[in-house]
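There's a structure below that I have some questions on.
For this depiction, one protein chain was excluded, whereas all remaining protein chains were kept in their positions.
Let's turn to subunit A:
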Amino acid sequence: MSTEQARSARTKGEPLLSVENLRTSFYTDKEVIRAVDGISFDIFRGETVGIVGESGSGKSVTARSIMRLVENPGRIENGRIMYDGEDLLDKSPKQMRSIRGGSIAMVFQDPLTSLNPVYTVGNQIKEALRLHRGLSGSKATKEAIELLEAVGIPDAHRRVREYPHQFSGGMRQRAVIAMALACDPELLICDEPTTALDVTIQAQILELLEELQEERDLGIMFITHDMGVIAEIADRVNVMYAGEIVESAPVVELFESPKHPYTQGLLNSIPGQGLDENERLATIEGDVPTPNEDPTYCRFAPRCPKAFTECDTVHPEPVEVGDGTGQHRASCLLYPEDLPTEEAVAVHREGGQRGGDTR
């Protein structure tokens, strides 16, 4: 869907998925790590929402939390995940099993680990068809062949009877996508689906996802660390840092006028941004911290070139920074821009006083 369309879809109708104040923590002997710490975002039908961030920023844990695939010692501690008017966190394991792969499907980074090496690709697609749609026998085979054709695998009649090792990397990812589509999901969660692939194959997969989205009006949540891929596929982008969403904006706006110092740093450190050959790359000092305590301060402050004293004592809340449509928000004490710093800080301080945990 073009960004214009997506933008207008946003203004009307209910979101397909709505994550509110989600917190997922991991309990280790040493500390409690808040891998995802109070994030909120929406995904609308036919829209691609990108989540970017460096490793350890909590992107994958977000995806796993939505699918309720967080394993011990991880725990979803707070928040709501509203899908179709119901909170996914209230579902029983059995209900969850039918949602997973049914109306919400997921594509993982490494296609080899999501395919079972001892079954043919066809069998694995048919398993999903049997579990979620009650198809079996030749009907299921026919459907599986059609799905493989839909994701652009030539010679599907024969391919359906082959094993994963007989497929190339790009083909495997196509097969995984076919499997995800088997039950006509409304929401597709892609966790770095092209990271393990070469650029020419990545281009094929991105094109495929766009086509499928157009055909089926899919909502896609796309996780990646590659800003190029995000620019290409997303309609809307959430930037994550140390478990929090620090900036959220429509894709064009984010790349044109990034507001949060972290987003700015991230974009500047990509080589080839009209940089002269002899110019040095901009860097962000220090490393991503481990989010292991209550967010009573800005987690980016130690690395931030624009940090000031209050950054260590006041937790920044998401505030409107765009053109007034409420589409562009950043969590940084520098904003709202039109207020003097002290007043801006006060806005964040008050914002932090709102209600506590709901769970």
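Here, a contact is a pair of C-beta atoms (placed from the backbone, for glycine too) under 8 Å apart; a residue touches a chain by one contact, two chains touch by 3 or more; residues count from 1.
As a working rule, contacts and distances are computed from a predicted model.
Novice: Given the options "formylmethanofuran dehydrogenase", "Putative dipeptides/oligopeptides ABC transporter ATP-binding protein", "2-oxoglutarate oxidoreductase subunit KorA" or "Mechanosensitive ion channel", say which is the protein name UniProt records for the missing chain.
Specialist: UniProt lists the chain left out of the view as "Putative dipeptides/oligopeptides ABC transporter ATP-binding protein".
Novice: Can you tell me which of A:Val251, A:Cys298 or A:Cys311 touches the chain that was removed from the display?
Specialist: Of all options in A:Val251, A:Cys298 or A:Cys311, contact with the hidden chain holds for A:Val251.
Novice: Given the contact definition stated above, which residue among A:Glu31, A:Asp184, A:Asp198 or A:Glu343 touches the chain not shown here?
Specialist: For the chain that is not drawn, the touching residue is A:Asp198.
Novice: For a quick check of understanding: of A:Thr28, A:Ser136, A:Ser269 or A:Thr341, which residue touches the chain that isn't displayed?
Specialist: A:Ser269
Novice: Identify the residue among A:Gln95, A:Ser136 or A:Gln166 that touches the chain left out of the display.
Specialist: Of all options in A:Gln95, A:Ser136 or A:Gln166, contact with the hidden chain holds for A:Gln166.
Novice: Which parts of subunit A face the unshown chain closely enough to count as touching?
Specialist: 3, 54-55, 149, 154-155, 157-158, 161-162, 166, 168-171, 198-204, 206-207, 225-234, 251-252, 255-256, 265-267, 269-273, 275, 277, 280-284, 287
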